[in-house]
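A single protein chain has been removed from this complex, and every other one stays in its place.
For subunit A:
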Amino acid sequence: MTTTIAIDKVGKTINRKEIIKDLSLTINEGEVLGLLGPNGAGKTTLIRMIVGLIDITEGQISVCGHDVENEHRDALGNIGAIVENPEMYPFFSGQKNLDYFARMHNGVSKEKIAELVDFVNLTDRINDKVKDYSLGMKQRLGIAQALMNDPKVLILDEPTNGLDPAGMQELRRHIRMLAKEKNVTVIVSSHLLSEIELMCDRIAIIKKGELIAVENVRDEAKQVYHFKVSEPEKAQVLLQEQFDIISQLLEDYLVVELPAELSDVSSLVKAFVNNGIAIYSVEPKNHSLEDRFLHLTAE
């Protein structure tokens, strides 16, 4: 696997305040990395360093083999980004804004722009002025802008900001598609695990400028289900005997951790029903990561 982004012992100091401390991380081609941390953790600062918007106080960052500071333009040629809220020209239409950036990139074909517009679902409103756009629409326009130069690396700072659930799902699907089919390396930041965990391969957790954990999301296919059943004790015994699963009884529901090889919950359901246990509800949960995130970032 090739490394696309290498962050090597990076530190950032502003006004004698250390904002990022000795942070190292490598991201591979086609990988989607989530940058997770509470407000003020330093996500935006790190992203700004990766795209060369601010100086790197210590250490190095390279993108596609190019040092971000010394070979800035070579590195930039591979990057598409939204950093914080996309800055567009409010009195221009969405179309004109995209046209502006397309020309900046030395020309991007009309078809390509239309394709991007369609992709971010703005076709109906693309000729309206950006000042009349909603936050989510601006965000979509920003994403279209970031994809303009077919980047190998896509960096999105809080892309879910202002998106509605449908938009969020769309974005998620999209980012997975870019990573899988086009081998694009993606960094997405967020302070909400739930918003990005489904699209990421790995999640780097940052707190007060330090990288405190990197978690694999995909390996952790252990699925957790909450069962609400008529006879929880009987169900517990059944699970252990038939499936060799140790479950926990919490209040009035069973917490069942499904091993990776047993990804189908239907066999459990069938067993319950066959044994005369009524099922009121089954809820998939993935609390393990979220609990860990809360635990890791807790004061």
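Quick note on the criterion: contacts are C-beta pairs under 8 Å (C-beta built on N, C-alpha and C of every residue); 3 or more make two chains touch, one makes a residue touch a chain; residues count from 1.
As a convention for this text, contacts and distances are computed from a predicted model.
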UniProt lists the protein of the undisplayed chain, choosing from "Tryptophan synthase beta chain", "Putative ABC exporter", "Ferredoxin" or "NADH-dependent formate dehydrogenase delta subunit FdsD", as "Putative ABC exporter"
One chain isn't shown here. Among A:P90, A:P259 or A:P284, which residue touches it? A:P90
What does the interface between subunit A and the hidden chain look like in terms of residue numbers? 48, 51-55, 72-73, 76-77, 79, 81, 83-87, 89-91, 96, 99-101, 103-107, 131, 135, 145, 149
